[in-house]
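Missing here is one protein chain; the remaining ones are kept as they sit in the complex.
Moving on to chain A:
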Amino acid sequence: MARPTTGARAGHAGAVPYLFLAPAMALFTLFMALPIGYTVYLSLRRTKVSGLGLGKGARKEIFTGLDNYVNALGDGELWAGWLRVLGYGALVLAFMLGLALLFALMLDASRVRLARFTRISIFLPYAVPGVAATLMWGFLYLPTLSPFGGLPFLGADVVTFSMANVAVWGGTGFNMLVLYTNLRAVPRDYYEAARIDGAGELQIALRIKVPMLTPAIILTTVFSVIATVQVFTEPTTLRPLTNTISSTWSPLMKVYRDAFVTGDLYSAAATSVVIAAISLVLSFGFLRVVKSRAFGEG
(Lines give C-alpha, C1' and ligand atoms only; values in the text may rest on other atoms or scores of the structure.)
Protein backbone atom coordinates (compact mmCIF):
# COMPACT_ATOMS: atom_id res chain seq x y z
CA MET A 1 0.00 0.00 0.00
CA ALA A 2 2.83 2.32 0.83
CA ARG A 3 4.67 1.49 -2.36
CA PRO A 4 2.79 3.75 -4.77
CA THR A 5 3.09 6.72 -2.41
CA THR A 6 6.84 6.36 -1.95
CA GLY A 7 7.23 5.73 -5.66
CA ALA A 8 5.33 8.89 -6.44
CA ARG A 9 7.35 10.74 -3.85
CA ALA A 10 10.64 9.57 -5.29
CA GLY A 11 9.48 10.61 -8.73
CA HIS A 12 8.36 13.91 -7.33
CA ALA A 13 11.68 14.57 -5.63
CA GLY A 14 13.74 13.62 -8.66
CA ALA A 15 17.32 14.76 -8.34
CA VAL A 16 16.71 16.61 -5.06
CA PRO A 17 18.06 13.96 -2.64
CA TYR A 18 21.19 13.60 -4.76
CA LEU A 19 21.74 17.35 -4.61
CA PHE A 20 21.39 17.24 -0.83
CA LEU A 21 23.94 14.42 -0.68
CA ALA A 22 26.36 15.92 -3.20
CA PRO A 23 28.56 17.78 -0.67
CA ALA A 24 28.97 14.69 1.52
CA MET A 25 29.76 12.47 -1.47
CA ALA A 26 32.29 14.97 -2.86
CA LEU A 27 34.02 15.18 0.52
CA PHE A 28 33.88 11.41 0.88
CA THR A 29 35.61 10.98 -2.47
CA LEU A 30 38.27 13.62 -1.85
CA PHE A 31 39.09 13.07 1.80
CA MET A 32 38.29 9.42 2.36
CA ALA A 33 38.17 7.23 -0.75
CA LEU A 34 41.08 8.96 -2.50
CA PRO A 35 43.44 8.93 0.53
CA ILE A 36 42.62 5.29 1.29
CA GLY A 37 43.27 4.31 -2.31
CA TYR A 38 46.45 6.35 -2.35
CA THR A 39 47.72 4.70 0.86
CA VAL A 40 47.15 1.23 -0.57
CA TYR A 41 48.86 2.30 -3.82
CA LEU A 42 51.89 3.73 -1.97
CA SER A 43 52.13 0.64 0.22
CA LEU A 44 52.79 -1.44 -2.90
CA ARG A 45 55.67 0.73 -4.13
CA ARG A 46 59.18 1.73 -3.17
CA THR A 47 61.99 3.96 -4.38
CA LYS A 48 64.59 2.34 -6.55
CA VAL A 49 68.01 3.97 -6.49
CA SER A 50 70.28 3.27 -9.42
CA GLY A 51 73.97 4.08 -9.47
CA LEU A 52 74.95 6.53 -6.77
CA GLY A 53 71.47 7.94 -6.51
CA LEU A 54 72.56 11.22 -8.02
CA GLY A 55 71.05 13.00 -11.00
CA LYS A 56 67.54 13.17 -12.31
CA GLY A 57 66.70 9.61 -13.34
CA ALA A 58 68.58 7.94 -10.51
CA ARG A 59 65.62 7.66 -8.13
CA LYS A 60 62.56 5.94 -9.48
CA GLU A 61 59.37 4.76 -7.88
CA ILE A 62 58.65 1.13 -8.73
CA PHE A 63 56.08 -1.52 -7.85
CA THR A 64 57.29 -3.97 -5.29
CA GLY A 65 54.24 -6.11 -4.59
CA LEU A 66 53.80 -7.01 -0.96
CA ASP A 67 57.43 -6.39 0.07
CA ASN A 68 56.54 -3.47 2.33
CA TYR A 69 53.98 -5.61 4.12
CA VAL A 70 56.48 -8.45 4.54
CA ASN A 71 58.93 -5.95 6.01
CA ALA A 72 56.29 -4.50 8.31
CA LEU A 73 55.38 -7.97 9.59
CA GLY A 74 59.06 -8.83 10.16
CA ASP A 75 59.86 -5.53 11.89
CA GLY A 76 60.84 -6.27 15.50
CA GLU A 77 60.46 -2.64 16.54
CA LEU A 78 56.91 -2.59 15.26
CA TRP A 79 56.06 -5.83 17.09
CA ALA A 80 57.48 -4.38 20.28
CA GLY A 81 55.20 -1.39 19.67
CA TRP A 82 52.19 -3.68 19.25
CA LEU A 83 53.01 -5.42 22.53
CA ARG A 84 53.28 -2.08 24.35
CA VAL A 85 49.97 -0.92 22.89
CA LEU A 86 48.36 -4.25 23.76
CA GLY A 87 49.32 -3.83 27.42
CA TYR A 88 48.33 -0.18 27.39
CA GLY A 89 45.04 -0.92 25.59
CA ALA A 90 44.08 -3.71 28.00
CA LEU A 91 44.57 -1.30 30.92
CA VAL A 92 42.67 1.53 29.26
CA LEU A 93 39.73 -0.61 28.14
CA ALA A 94 39.37 -2.40 31.48
CA PHE A 95 39.59 0.69 33.66
CA MET A 96 37.89 3.23 31.40
CA LEU A 97 34.87 1.07 30.52
CA GLY A 98 34.74 -0.51 33.99
CA LEU A 99 34.62 2.90 35.65
CA ALA A 100 32.20 4.25 33.02
CA LEU A 101 29.81 1.36 33.74
CA LEU A 102 30.22 1.73 37.49
CA PHE A 103 29.52 5.48 37.40
CA ALA A 104 26.56 5.08 35.03
CA LEU A 105 24.99 2.49 37.36
CA MET A 106 25.63 4.69 40.40
CA LEU A 107 24.05 7.72 38.68
CA ASP A 108 21.01 5.59 37.91
CA ALA A 109 20.72 4.22 41.46
CA SER A 110 17.52 5.16 43.22
CA ARG A 111 18.90 7.21 46.11
CA VAL A 112 21.89 9.09 44.86
CA ARG A 113 22.82 12.59 45.97
CA LEU A 114 24.98 15.14 44.14
CA ALA A 115 24.15 13.29 40.91
CA ARG A 116 24.19 16.43 38.76
CA PHE A 117 27.44 17.79 40.16
CA THR A 118 29.28 14.48 39.94
CA ARG A 119 27.95 13.70 36.46
CA ILE A 120 29.18 17.05 35.11
CA SER A 121 32.52 16.69 36.91
CA ILE A 122 33.19 13.21 35.55
CA PHE A 123 32.19 14.26 32.01
CA LEU A 124 34.34 17.41 32.22
CA PRO A 125 37.62 15.84 30.92
CA TYR A 126 35.82 15.30 27.61
CA ALA A 127 36.27 19.06 27.09
CA VAL A 128 40.01 18.84 27.79
CA PRO A 129 42.27 18.23 24.76
CA GLY A 130 44.40 15.09 24.99
CA VAL A 131 47.52 17.25 24.77
CA ALA A 132 46.41 19.40 27.72
CA ALA A 133 45.41 16.33 29.74
CA THR A 134 48.79 14.72 29.11
CA LEU A 135 50.58 17.96 30.03
CA MET A 136 48.69 18.27 33.33
CA TRP A 137 49.27 14.67 34.37
CA GLY A 138 52.81 14.77 32.97
CA PHE A 139 53.74 17.63 35.29
CA LEU A 140 52.01 15.90 38.19
CA TYR A 141 54.17 12.84 37.44
CA LEU A 142 57.42 14.83 37.58
CA PRO A 143 59.30 14.10 40.85
CA THR A 144 59.98 17.83 41.33
CA LEU A 145 56.28 18.77 41.14
CA SER A 146 54.40 15.63 42.14
CA PRO A 147 52.35 15.80 45.33
CA PHE A 148 52.91 12.04 45.73
CA GLY A 149 56.55 12.33 46.72
CA GLY A 150 59.15 10.43 44.79
CA LEU A 151 56.98 7.78 43.12
CA PRO A 152 58.60 7.00 39.73
CA PHE A 153 55.51 7.58 37.55
CA LEU A 154 57.66 7.97 34.45
CA GLY A 155 59.99 5.02 35.16
CA ALA A 156 60.28 2.30 32.54
CA ASP A 157 58.06 -0.16 34.44
CA VAL A 158 55.35 2.29 35.35
CA VAL A 159 55.11 4.64 32.38
CA THR A 160 52.50 2.47 30.62
CA PHE A 161 50.23 2.71 33.67
CA SER A 162 50.80 6.46 33.90
CA MET A 163 49.90 6.87 30.25
CA ALA A 164 46.85 4.64 30.58
CA ASN A 165 45.74 6.82 33.49
CA VAL A 166 45.67 9.87 31.20
CA ALA A 167 43.46 8.05 28.68
CA VAL A 168 41.18 6.65 31.40
CA TRP A 169 40.85 10.11 32.92
CA GLY A 170 39.96 11.62 29.54
CA GLY A 171 37.62 8.92 28.25
CA THR A 172 35.60 7.65 31.21
CA GLY A 173 33.11 10.53 31.26
CA PHE A 174 32.02 10.26 27.65
CA ASN A 175 31.49 6.50 27.89
CA MET A 176 29.67 6.97 31.17
CA LEU A 177 27.31 9.42 29.48
CA VAL A 178 26.60 7.00 26.60
CA LEU A 179 25.82 4.18 29.05
CA TYR A 180 23.82 6.43 31.36
CA THR A 181 21.71 7.73 28.44
CA ASN A 182 20.90 4.14 27.52
CA LEU A 183 20.01 3.30 31.11
CA ARG A 184 17.58 6.22 31.30
CA ALA A 185 15.71 4.74 28.34
CA VAL A 186 14.90 1.52 30.25
CA PRO A 187 11.27 1.60 31.45
CA ARG A 188 11.18 2.07 35.23
CA ASP A 189 8.44 -0.63 35.60
CA TYR A 190 11.10 -3.30 35.09
CA TYR A 191 12.77 -2.29 38.32
CA GLU A 192 9.48 -1.95 40.20
CA ALA A 193 8.55 -5.50 39.19
CA ALA A 194 11.94 -6.78 40.36
CA ARG A 195 11.63 -4.90 43.65
CA ILE A 196 8.25 -6.45 44.32
CA ASP A 197 9.92 -9.81 43.76
CA GLY A 198 12.38 -8.85 46.50
CA ALA A 199 15.41 -7.89 44.41
CA GLY A 200 17.83 -5.39 45.96
CA GLU A 201 19.54 -2.49 44.18
CA LEU A 202 22.66 -4.56 43.54
CA GLN A 203 20.69 -7.43 42.03
CA ILE A 204 18.68 -5.04 39.86
CA ALA A 205 21.94 -3.50 38.63
CA LEU A 206 23.60 -6.82 37.84
CA ARG A 207 20.60 -8.84 36.63
CA ILE A 208 18.61 -6.20 34.74
CA LYS A 209 20.62 -3.07 34.03
CA VAL A 210 23.89 -4.64 32.88
CA PRO A 211 22.17 -7.07 30.45
CA MET A 212 20.05 -4.19 29.10
CA LEU A 213 23.23 -2.19 28.52
CA THR A 214 25.01 -4.95 26.59
CA PRO A 215 24.56 -3.40 23.11
CA ALA A 216 25.80 -0.01 24.35
CA ILE A 217 28.77 -1.65 26.10
CA ILE A 218 29.67 -3.43 22.85
CA LEU A 219 29.47 -0.18 20.91
CA THR A 220 31.64 1.76 23.35
CA THR A 221 34.14 -1.11 23.41
CA VAL A 222 34.46 -1.16 19.62
CA PHE A 223 35.00 2.62 19.46
CA SER A 224 37.52 2.44 22.30
CA VAL A 225 39.46 -0.35 20.58
CA ILE A 226 39.67 1.70 17.36
CA ALA A 227 40.93 4.72 19.32
CA THR A 228 43.41 2.72 21.40
CA VAL A 229 45.04 0.93 18.47
CA GLN A 230 45.96 4.34 17.03
CA VAL A 231 47.26 5.86 20.27
CA PHE A 232 49.55 8.76 19.40
CA THR A 233 48.80 11.98 21.31
CA GLU A 234 49.51 10.75 24.86
CA PRO A 235 52.90 9.07 24.26
CA THR A 236 54.02 11.84 21.88
CA THR A 237 53.16 14.57 24.38
CA LEU A 238 54.63 12.71 27.35
CA ARG A 239 57.88 11.93 25.52
CA PRO A 240 59.66 15.25 26.15
CA LEU A 241 59.26 14.69 29.91
CA THR A 242 60.92 11.27 30.10
CA ASN A 243 63.45 9.14 28.29
CA THR A 244 61.44 5.94 28.81
CA ILE A 245 59.22 6.55 25.75
CA SER A 246 60.92 5.89 22.42
CA SER A 247 60.02 7.66 19.18
CA THR A 248 58.46 4.36 18.03
CA TRP A 249 56.61 3.58 21.26
CA SER A 250 53.29 2.95 19.47
CA PRO A 251 52.78 1.69 15.89
CA LEU A 252 51.30 5.03 14.82
CA MET A 253 54.35 6.85 16.19
CA LYS A 254 56.47 4.57 14.02
CA VAL A 255 54.32 5.44 11.00
CA TYR A 256 54.82 9.12 11.74
CA ARG A 257 58.58 8.68 12.09
CA ASP A 258 58.85 6.62 8.91
CA ALA A 259 56.82 9.11 6.90
CA PHE A 260 58.09 12.45 8.18
CA VAL A 261 61.46 11.88 9.85
CA THR A 262 63.01 9.01 7.92
CA GLY A 263 61.14 9.90 4.76
CA ASP A 264 60.11 6.34 3.90
CA LEU A 265 56.51 6.94 2.82
CA TYR A 266 56.10 3.46 1.40
CA SER A 267 56.68 1.50 4.59
CA ALA A 268 54.69 4.13 6.49
CA ALA A 269 51.78 3.49 4.11
CA ALA A 270 52.08 -0.28 4.51
CA THR A 271 52.22 0.00 8.31
CA SER A 272 49.17 2.25 8.41
CA VAL A 273 47.21 -0.25 6.31
CA VAL A 274 48.26 -2.94 8.79
CA ILE A 275 47.09 -0.75 11.71
CA ALA A 276 43.75 -0.17 9.98
CA ALA A 277 43.38 -3.89 9.25
CA ILE A 278 44.18 -4.84 12.83
CA SER A 279 41.68 -2.37 14.24
CA LEU A 280 38.99 -3.63 11.84
CA VAL A 281 39.75 -7.27 12.67
CA LEU A 282 39.71 -6.51 16.39
CA SER A 283 36.42 -4.66 16.28
CA PHE A 284 34.66 -7.16 13.99
CA GLY A 285 36.20 -10.10 15.87
CA PHE A 286 34.93 -8.64 19.11
CA LEU A 287 31.45 -8.15 17.64
CA ARG A 288 31.40 -11.78 16.46
CA VAL A 289 32.51 -13.22 19.78
CA VAL A 290 29.98 -11.13 21.63
CA LYS A 291 27.19 -12.03 19.22
CA SER A 292 27.81 -15.76 19.47
CA ARG A 293 27.96 -15.49 23.26
CA ALA A 294 24.85 -13.39 23.60
CA PHE A 295 22.62 -14.86 20.93
CA GLY A 296 24.05 -18.37 20.47
CA GLU A 297 24.91 -17.74 16.82
CA GLY A 298 28.00 -18.90 14.96
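Just so it is clear, contacts are C-beta pairs under 8 Å (C-beta built on N, C-alpha and C of every residue); 3 or more make two chains touch, one makes a residue touch a chain; residues count from 1.
Convention: contacts and distances are computed from a predicted model.
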{"item": "Candidate names \"Fe-S cluster assembly protein SufD\", \"Acyl-CoA dehydrogenase family protein\", \"Extracellular solute-binding protein\" or \"Sugar ABC transporter permease\"; UniProt protein name, chain not shown", "value": "\"Sugar ABC transporter permease\""}
{"item": "Residue of A:85, A:164 or A:259 touching the missing chain in the full complex", "value": "A:259"}
{"item": "Omitted-chain contact residue, chosen from A:106, A:158 or A:290", "value": "A:106"}
{"item": "For chain A, residues in touch with the removed chain", "value": "6, 9-10, 12-13, 16-18, 20-21, 23-25, 27-28, 30-32, 34-36, 38-39, 42, 99, 102-103, 105-107, 109-115, 117-133, 135-140, 144-145, 147, 169, 172-174, 177-178, 181-182, 185, 201, 226, 229-230, 232-233, 236-237, 240-241, 252, 255-256, 259-260, 265, 268-269, 272-273, 275-276, 279-280, 283"}
